[in-house]
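One protein chain is absent from this view; the other protein chains keep their places.
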Amino acid sequence: MINFSFDGKTYQAHKGDTLAAALLRNGIGLVGRSFKYHRPRGIMTAGVEEPNALVTIGDGGRSEPNTRATDVFVYEGLVAKSQNRWPNLSFDIGSVFGLAAPALSAGFYYKTFFGSAKRWMFYEYFIRKAAGLGNAPTKTDPDLFSQRAAFCDVLVVGAGPAGLSAALEAAEAGKRVILVEQDNILGASLIRDGQDRDGAWVESTQARIRAAGGRILTRTTASGYWEHDLVTLTQRIAEPGQTPSHGVAQRLWHVRAGQVILATGSIERPMAFAHNDRPGVMLSQAVRTYVRRFGVVPGKRVVIATNNDDAYKTAYALKAAGAEVVAVLDARPAPAGADSGLPVYNNAVPLSTNGARHCLKSVTARVNGLTQSWDADLIAVSGGFTPVVHLHMQAGGTLDWNDAAQAFVPAASRQNVTTIGGAANPEPVFNVVPVSKPKKSFIDFQNDVTLSDVDLAWAEGYRSVEHLKRYTTLGMATDQGKLSNMAALGRLAEKQGVAIPEAGLTTFRPPYTPVTMGLLAGAGAKDAGAHVRRLALYDVHAAKNPIWQPLGYWFRPRAYPVGSETLAQAAMREAKAVRSNVGMTDVSTLAKFEVSGPDAAAFLEIICATTVGKLAVGRGRYTFMLREDGFVFDDGTVWRLDENRYLLTSSTGGADRMATHISYVRQYLCPHLRVSAINVQEHYAGIAVAGPQAKATLSALIGEEPPRHMSTVPAMIAGVPVIILAASYSGERAFEIYVEASHVGPVWAECEAEVSKQGGALYGLEAMEFLRIEKGHLVVGGEVDGRMTPHDLALDKMLNKAGGYVGASGLSRPALSEAGRRQLVGLEAIEGNIPEGAMLITGEGASPHGHVSAAAFRILDGGSIALGQLTDGFARHGEELIATSPTRGQMARVRVVAPHFYDTAGERYRD
Amino acid sequence: MTDVTITMLPAAPLHALEIWSNPASVATRFKETAGFALPAMGRSDGNDALLLIRYEPTVWLVEGDMSALPGILADDGALTAIGGSVVRVQLSGKGWRTLLMEGGIFDAENPNFASGCSAATIIDHVNVRLHVVDDDTCHAYVPLSYSEAMIHFWKTAALNLTL
């Protein structure tokens, strides 16, 4: 015996019970309240199509709302709670006062949304309270989710008789086979209806498939069919709410299959009659499943309503289990076959039921035009069979109409998929047109849509099935119309006076059954989806407890506060150290490419818009790159390390984009060049040392005269070979030290010791930003925002006059270099501090003439300064403007100046 | 239970060998000097001193003694040091194939992906290069910045392989 609880009360289940079976075993008929009208609902099915018996399973972060009681297997300690009721399931205010019913007829949402916003605001509060499913958990899910790929020759979906046979045949033919079954045991219809193949056949088939190398996954649903025969499977390793044994609760499989065989069977249809939604109304095959598989008989006096032969098996099963079958209402006009020994009524359809909250009391039917009633506590209904064509349709397939079965069956597909078994050949049925009152005749139980709602939609002009769906909410929510779509379609076709296939179908979209969001996030669910890229020196920085700054996937130190320093205080102290003494920082993330070969310079003159070929060995220069349309793309430096070997650096943020661009130009546009361009971004860790004492620091480190500005030399630090580039972003004499990342530790330690000996400091990104703004250096993504040409940034004098670079022809368009464009300017505050991102205006109410791209303070002298883009900015130096940021509520009066606030002559670079 | 062990190998001086012209004659020179052929796409080859793994049409990953290679390449290609950007992770034990399916999209369970095979792919959003050493061992070449995350990912996944 297994103990579980439902709404706080403890019950016992048998091993192998679904929660639905266990509830029925304990005589619980009322399981939930309906979505809109709060009508009492019980268990209608024995499968994933269950629309009514939705419960919340588990506690805290592990709780899973809207779980179908038919799709969870009871484990020791399972906690289930009913939903959408208050104060409790049996006494629910919403239903007692009938509060919801008059307000929420078909099209309610439509009409409300199209009405005034006020009306929606008024209704929203009540709707949110009254209509709904379970509550989403508010705590973090403690479980892990795994994602795994698999490849196979044949993927078989569904382990009924057809699926098992197909999987066996393929596996024994030597193919890689995966067989998936959403149930926790194999057999599907065989579990219910032994037929000619019994449990032993299932066992031996399973063993043979495994022996032939086939993989069998149970509790696994093929939930999505995507392009090129990719099928996603959702596998439950632990049951909903259950603590998984190794942390992983569910696994999402990506299966790329050579061929997909769908043996997905069919779903039995309900019938539309008044009060067909109360506890005690069940599908016929579900009743049989409870009787035969679980040994639970859900009623003592049973009425059967059918339009086909299959339901007779239910009658026999019930009789064999000791229940009384009081009537078999067969819609067909004449008896089917020999005397069944059952009280069969032909030309008989149910009209209505009577009952209490928890149970059914009687069934009324029309038999040969006359009304007749039976006392009964269960009605088993079979309105025919709907093939499960969801995956076939997701794969882009088409359907045929099978008139005998009154069902759509799979036809052609552009993917390699076939459907076999019951899903391809549903049983013949007799078409029944509903005759009972449409008002309480439910067709979509989950969304509380009745025949009269379809009629109303029709009356209000909604003709297409897609409109009907949106107007009535039919076919939405967790069951996605598995039971309801055909009934609605039948009614719509009847209204249109056409055959069902002409009425159209709604689109089948993944997933087939609901998928937990965490499963889609996979392992990344715990840290927002993406891995953090760590610097080689991560541990060294972390030990100093810096303020971290995410930069793409990277995390870089933003500042290293000392004591109780704020970010701004720490950054200003660090920046001052650079201006007055020496500072060092980690610049490892910069994009770096090593370009070698006889055509290296020629190649770089295609990538870069500046000249490269004239660089002497050991020299470097600033460079920038253009997009094909002539706008600035990125910038960096280029260094000639050797006769035929160059190092190109560019921005961190654009590193991947630049790698792709370089590869495209080299391989697609210039396949004949003798050049090798290798991405060495992560190969080299980088350390920048900057400040008036940088040269002395470097001398001490390398034991020789450091290279002059824009020169490079190889050297040794701490016994490790390094490359020294004398380049400055801060505006001070500065050096970048590049070293193989795996050996950066001792180099950093020695640099830090030397900087410390000089009385200098480490600096982070914030100080670097202050320094470069004051110096007027650009940042890609800031001043270089994709809308600026070299002329706008005053870089045009550096352009390679010979052309030939990417973007040269785009840039030759006259509009890209004309006067009056947005141009780079400096701004200094006359009054107030300049807000970053502010608009630049001439006066109140005026249109913006530009914006502030970066703001800072003069490091040694104080005062608010900024860089910005201003219409016709070059010609407006000296003009006064207002920099206003309404969103920050900040404003400053500014004067337009040249974008260089510090050492405009560039003397500090040089010795 | 886990049947795969994840170990970080020590840093190695790796190089990228790229051929930009006359590949056939480079291949001939290479075979004459090295004693084995430049491996084909998706393959590796080597001896005790030198290992070449092919991941790209024109680029080979070189491990070991590369002193003879500049002479072989002459003006038809170049070597570039890339060892700093890569962390080599050894996946040992029967479970390495299953482990590589976790967060993956490449068919590492295919028996044709055997000793001496190589492939570059994505695992859990990270670009990883694989090299099958033998039935029980696969080496993964992981970008330095993602190596900590990948090793953590693999160690967690290894606990759940058989479920």
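The first chain written gets the first letter, and so on, giving A and B; residue counts start at 1 in each chain.
Just so we're on the same page, a contact is a pair of C-beta atoms (placed from the backbone, for glycine too) under 8 Å apart; a residue touches a chain by one contact, two chains touch by 3 or more.
Criterion: contacts and distances are computed from a predicted model.
J.: Unshown chain, UniProt name, "Sarcosine oxidase subunit delta", "Nitrogen regulatory protein P-II", "VacJ family lipoprotein" or "Polyamine aminopropyltransferase"?
T.: Checked against "Sarcosine oxidase subunit delta", "Nitrogen regulatory protein P-II", "VacJ family lipoprotein" or "Polyamine aminopropyltransferase": the hidden chain maps to "Sarcosine oxidase subunit delta".
J.: Of the residues A:Glu460, A:Glu628 or A:Glu818, I need the one that contacts the missing chain.
T.: Reading the full complex, the residue touching the unseen chain is A:Glu628.
J.: For a quick check of understanding: of A:Ser204, A:Thr398, A:Ser663 or A:Ser699, which residue touches the chain that isn't displayed?
T.: For the chain that is not drawn, the touching residue is A:Ser663.
J.: Please identify which residue in A:Gly194, A:Gly396, A:Pro511 or A:Pro598 touches the non-displayed chain.
T.: In the complete complex, the chain left out is touched by residue A:Gly396.
J.: Touching the absent chain in the whole complex: find that residue among A:Lys15, A:His672 or A:Lys801.
T.: Missing-chain contact among the listed residues: A:His672.
J.: Among A:Ala263, A:Ala365, A:Ala457 or A:Ile606, which one is in touch with the chain left out?
T.: A:Ile606
J.: Using the definition of touch stated at the top, determine which of A:Lys175, A:Arg197 or A:Arg256 touches the missing chain.
T.: Among A:Lys175, A:Arg197 or A:Arg256, only A:Arg256 touches the chain that is not shown.
J.: List the chain A residues touching the unshown chain?
T.: Touching the chain left out of view, chain A contributes residues 149, 226-230, 254, 256, 396, 414, 606, 628-629, 660, 663-664, 667-672, 804, 806, 809-810, 812-813.
J.: Using the document's contact rule, name the residues of chain B that touch the chain not shown here.
T.: 19-21, 23-24, 27, 38, 40-42, 55-59, 105-106, 119-122, 127
Definition applied: only the chains that are shown with their structure count from here on.
J.: Report the inter-centroid distance (CA atoms only) between chain A and chain B in whole Å.
T.: Centre separation, chain A to chain B: 32 Å.
J.: Write out the stretch or stretches of chain B touching chain A in their complex.
T.: Touch residues, chain B against chain A: 11, 16, 18, 20-21, 59, 75-78, 80-86, 101-107, 109-110, 124-126, 143-150, 153, 156-157, 159-160, 163.
J.: For chain A, which residues are in contact with chain B within the complex?
T.: The contact residues of chain A facing chain B are 144, 146-151, 237, 245-248, 251, 254, 256, 522-524, 530-536, 538, 553-554, 594, 596-598, 644-645, 673-676, 678-685, 739-743.
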